[in-house]
Every structure is written in structure tokens, then in C-alpha cells.
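Showing chain A:
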Amino acid sequence: MNLLLRIKGLNKAYQVNGRSQAVLSNLGFELHKGSSLSIKGDSGCGKSTLLHLIGGLDKPDTGEIWFDGEPVHKMDELSLSRLRRSKVSYIFQDYQLIPTLSVRDNICFQAVLAQNQDPDFIEDIVRKLDLKDCLSKLPTQLSGGQQQRVAIARAIAHKPQLILADEPTGNLDSRNSNTAIELLLSVVEVAGSTLIMVTHSDEMANALERTMILESGRLNDSREVSALMNNV
Partner candidate 1 sequence: MRILVLMPTMLAMLVWDIPVQAQSGDPYVFLRNAASGYAEVLSDHKLEFPRDNGAHPEFRIEWWYVTANLQDVDGSHYGVQWTLFRQSLSPLISTSDEQGGEKSDWGSNQVWLAHAAITNEKLHRHWQKMARGGIGQAGVDAQPFSAWIDHWALGTSLSSRSNDLYPLDLRFSINDNGEYAANLQLTAGTPMVLNGLDGYSQKSASGQASYYYSQPHLEVSGQIVWQGEPVMVTGQAWLDREWSSQPLAENQSGWDWFSLHLDDGRALMLYQMREIGDENKDEYWVSGSLVAKNGSKINILQDEVQLEVLTTKTLDNRELPLRWHVSIPKYDIDLTIEPLHDQQFISGFLPYWEGVIFAFDSKDYSLLRRQVGRGYMELMGYN
Partner candidate 2 sequence: MAIILKTLLSYHWRNLGQSLFLLTGLVAGLALWVAVQVINETAKSSYQQASQLLDYQVTHLITTNLPQGVPLEVYARLRRAGYDGLVPVLERRLRDSKGRFLEIIATDLFALGGSSTKSSDVKTEDIDPVIIGNSFSGEAWLSFIQPPYSVYIPSELASSLVVEEGDQIVTREGFLLPPSHIITNQQGGNKLIMDVGAAMAVFNKDGFDYIAVTSGDQRQLALLAGLLDSPAFENFQFVSNAEALDLTQLTDSFHINLTAMSLLSLAVGLFIIYNAAQFSILYRRASIRTLRACGVNLAELGFGLAVEYLVWVIIGTIFGCGLGYWLGNNLLPSVSATLNGLYGASVSASAIFNIDWLWQTFLIAFAGMGLAIAVPMRSLLFTTSINKPFTNQDELTYGANWQSVLPIAILLVLAWILLNSNLLNQKQALIGAFGGLAALLLAGTLILSKVLMWFVWLGKTFLPNSWYMTRWLVSDIRLQLPRTRIAFMAILLALVANIGVNLMVNSFRAAFNDWIDYRLAADIYVVGEYDQLVIPKNLSGVAALSLSAQQTIRWQGHSISLRAVDSQDPAYNDIGTFSRLVAETIPSDSIADVQEQWFTGAGVFINEQFRHKQGILPGEQITLDTSTGSENYHVLATLHDYGNTKFQIYLPLKTLKIYWPEANSSGWALMLDGTRSELSVIEKLENLGVPAERIRSQSEIKRVASTVFERTFLITAALNSLTLIIAGVSMLCALLALQMERSGFIGNLLSIGLHRSELITGMFATLLFKFTVTFILAIPLGYILAWVLIEKINILSFGWTMPLLWQAQSIISAGLLSGFVLILSAIPVLWLVRRKPLRHWLAMAKYTR
């Protein structure tokens, strides 16, 4: 079956000053393998939270998350870490590279954990992302764009089934952003991964197959939204 991700009735709330504030409310959607999805929404609407829940970085209050037929919402810590190790990877807005490891080590890091290193593939990625000259440097010695490319390379290197990108170009200028997205999409295609990307940018969003909008804790298909908007 082609379905990679199925989410049903997802709810998540946070405690703020003693009051419970719902972030995600009865959220549900499906995603097929090999597809790409962008999620848009206002600041603070819960986009990052959704990504964290999908990737097992956080637990939902209620609801179901099925990843390739497995119930993420029921997984224990060990299973979640296995999930994150080999099947899902992240690209963070602030890159979250390990400052004391070299670029090479950062790139290979997750692949080594997943015991899925393909040196040819990694070299290809490095070349595509133009990181050949930076391999021995430390992250603190790189520009923002370079760091983001390293973060992308790390996320891709072990050919995960799902890549979760949380505003990957949020800290870059438009030129670098475009470059980064192009590269991201090209390597995702090479790796055969499915991509979910949180972004503000319409341009970024349009580069992906599908866009959904997160508002009031729910996710709506953008075509439906625009249709609705057009009909008003």
C-alpha cells in the first residue's frame, strides 16, 4: 500500500499560565509515499508542534498517528528512537548541527546511527550541495547557508522514508533559500523520500506537490481553502 502517513483525530494542548490552550484540534490527514507536502499557517499556530508529533519528538494528547502502518502514538521510547533513527529525519530552522563535530561527521551522523551508510550516495549529496570544501570545518566556521545545506545533507544521507523540514530556509536570504529548496527537492527525489515542509513562503510551498493550511488547530487543503475563498 502506498500510504506512508495517516493521522486521525490528533489533539494537543499546552498549559500556559495555568490555563490549557489547544494547539491542534481533531487534526487528520494522509500522505502517500514519495509525495511532498507543505504546511503553512500563522506564527504560533502549531506547525512545529505537528512536525514534532509526527516525528515522535512529542506525544499527542489524543489521536492516532500511523506511519507506514505502525502506530506512532502507541510507541515506547525505544521504538520512537528507532523511528527517528532510520525512517524519519529532521531539518530544523536553526539547523541544530553538533558544534563539536566536523561537517563530515555531522553529515554522516544519522546514517551511521541508522547503519545505513552509502558512501557513493553521500558523496553525491555532498557534491550536489556544494559542501566538498567544507568537510573538515566546524559548523561555527560556516555561513548560515552552508550550515543549512549541511543540515539537509545529514537529514538525507541515510535515505529516510520521511523528511520533516521545519522552516528550513527561515534564516536564509531569498537567494540562498531558493538554492536550498532546489537542492532539497532534488536530493529528496534522488533518495526517494517523502517530504513535509513547514514554511511561510508561498514560493516554497508552491514548489511542493501539495499545500495544507493549519488554522484553528485544524489542517485544511489549500485548494479547498482557495476554492472557498473564491466562492465568498
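Criterion: a contact is a pair of C-beta atoms (placed from the backbone, for glycine too) under 8 Å apart; a residue touches a chain by one contact, two chains touch by 3 or more; residues count from 1.
A quick word on the picks: all candidates are chains of the complex that A comes from, given by their letters.
Remember, predicted model here, so these are calculated numbers, not experimental data.
Every option in 1 or 2 comes from this complex, but the candidate touching chain A is 2. Chain A makes touch with candidate 2 in their complex at residues 52, 55, 57-59, 77-78, 80-86, 89-90, 92, 94, 96-101, 105, 109-110, 112-114, 138, 140, 154.
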